[in-house]
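A quick write-up on the structure given underneath.
Every protein chain but one is kept in place in this view of the complex.
Chains: A, B and C, in written order; residue numbering restarts at 1 for each.
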């Protein structure tokens, strides 16, 4: 969650907050109506897939919302039907599944880096619209986002990862290759869009040169495309306790000594909630 | 990530940052050495399990670090060996698995709410130390955290959820019951600790009356208990591009119109990264 | 493996034997070439699906050949994409999967018994040819057999199950209903055939009024439709042992007392292999 932006952090959070509320409302609707939602996040390395997924995952119930980030396929999986291991993670009623990369790997990194041959990519592109139509016909709500950024921005972000030990894990050997193939990725994307941007399962491209703006754009679009999800909040009967609130009591094991704060903070009273 | 705290947000983040760096370093060590880590998060409703898990998940690679938050067992699962559906999610080499609640459900909510009978709870308590020793003997690093808070704090947080539509999803019918059984949960926890706080798989209790301090305490403890994980950062060869950086080019589909910012922001130039 | 037949058992087995050899040869070819085979067995209750599957399973390596007989879907599975739980069992390279009933349940028992509504059946019939084409395009060899028998034969076999405690498990409450809907099943089958008997994934109907002849017919057809699978048997170097063959020696536990044979047999020497 960093980078150059038109927004400073408080501004960003102020803008995000009402969208978050709508997202929570939507998730309640998904749960109560038994809807199933799939959101695919594809895009340039460094564009901001991870941060966008976090934006969803942080406000949603982890029992309702799953992130699917599959590792490389095993040898056995490689010999199976290409879609098989993704299908395994499709949502049941009331669930929202966020795919951090997806079956589109085949038309992206696998094509550009030569892990899949021409015939495999073609077969994939032929199959994918029908495959997605099956999901949509079955009632799954499918959203496909492709996160764009210019190479100058990508280079800055790669540089940041290179120098920042916190982010170094994000730099894989594939990234080293990927930056040299920026244009090949563009081409692959355009070819992919040509056949997989369909009426029933359209793509949405979103510019992530400014990640904060990009995330707001993505979430606003997602919320606008789901039909009215306003549900009255359930009435909850919430009587006061009929006794003094209890305190923790420990007989077997004491809690850990709390983290040592700087002295001037340590002596301070609690301060009011900052969120 | 809210509530009363001794820390304001910038202070909290300043304290968290160096711990985050250590966590990333640790995750690299886990990956390169093929270690396997399981972290169990148990505790009071509202104590702060979700926020603590986020603290890990946000800095770790989603392909390395999985959150496991199992739904209620199906009827078929209920008839299987109790541990079976949890075992399915144990880590392979290089993986970190965060359990948002765990097999300890049986000695907590299931016991207090009567979903499991006496005999089942006893059988569970008898089995669990051996079960965990098997994992530990096999080389899995197992961390068990129980997040504590006083009932007065819990009541405030429940009230907050009740009034805040963003957080209403966190209020389940079970919560309504749970608050009435605060003391029963205490008792159940103590009994559970008595038999499952073992040399090879000890519990750590952490006070979460102040959630920011609680999270710092937990992460500091976790980092301290893993042996020295300093690994030199891999040298990465990163030559400059040999051409002007490319720009995104769109032939099939244009990116979405960006989110409309307030006018005064819209006209502003990018500002420097705030993270 | 019983019923009225034109063949007595020795005749049947003499005819089956060479086909079994071809099947084994085919399985070697599947393994060495990394082929994937799916065989679907559908048909009338009592027609003989189980016996036909046994005919395959008995001569094939259980590590290569799996039988898939799914139980009723759980509630969660019912809310998922209809094909999802079947897809999970599709073969990897070198595997042969035998489906004892299959996704066609939806157009058969589920339709006739009213477990699926009109819209669901229609949606299924629309989806299935494309779904199967995806598998076939991906290189999976797909065989679909529907086993037929007249109602008079079915009634005899039901009667046999009713009276024979060994076979009573085969009589489910659904069977009781099914016999009353013989004609509805016929109609459902014909409608299903009309849309799912395709060039790339044709059905084969086989008459099982005579089960022995039915099985021979099915296996002969299957073998004829797979391209030439003759592979030379691998040379195996098999030197004689360089010592007297060892005998079992038991120090911890003795073998169980063998089953008590009738006296006249007990005293007899081994007799020559009967297979």
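The rule is short, and it goes like this: a contact is a pair of C-beta atoms (placed from the backbone, for glycine too) under 8 Å apart; a residue touches a chain by one contact, two chains touch by 3 or more.
Note that the structure is predicted; figures quoted are calculated from it, not measured.
Of the options C:40, C:149 or C:201, the residue whose C-beta touches the omitted chain is C:149. For chain B, the residues touching the chain absent from view are 34, 36, 76-77, 79-84, 87-88, 90-94, 123, 126-127, 130-131, 134-135, 137-138, 140. For chain A, the residues in touch with the chain missing from this view are 74-76. By the touch definition given at the top, chain C reaches the unshown chain through residues 1-9, 11, 15, 20-21, 24-25, 27-28, 31, 50, 53-54, 57-64, 67, 69-71, 100, 148-152, 154-155, 158-159, 162, 165-171, 176, 179-180, 182-183, 186, 190, 193-194, 197, 203-207, 210, 213-214, 216-217, 220-221, 233, 236-238, 241, 245-259, 261, 265-266, 268-275.
Everything below uses one rule, namely that only the chains that are shown with their structure count from here on.
Computed from the mean C-alpha positions, the centre of chain A lies at a distance of 18 Å from the centre of chain B. Look at where the CA atoms of chain A average out and do the same for chain C: the two points lie 43 Å apart. Annotation: 46 Å between the Cα-based centres of chain B and chain C. Across the assembly, chain A contributes no residue in contact with two or more other chains.
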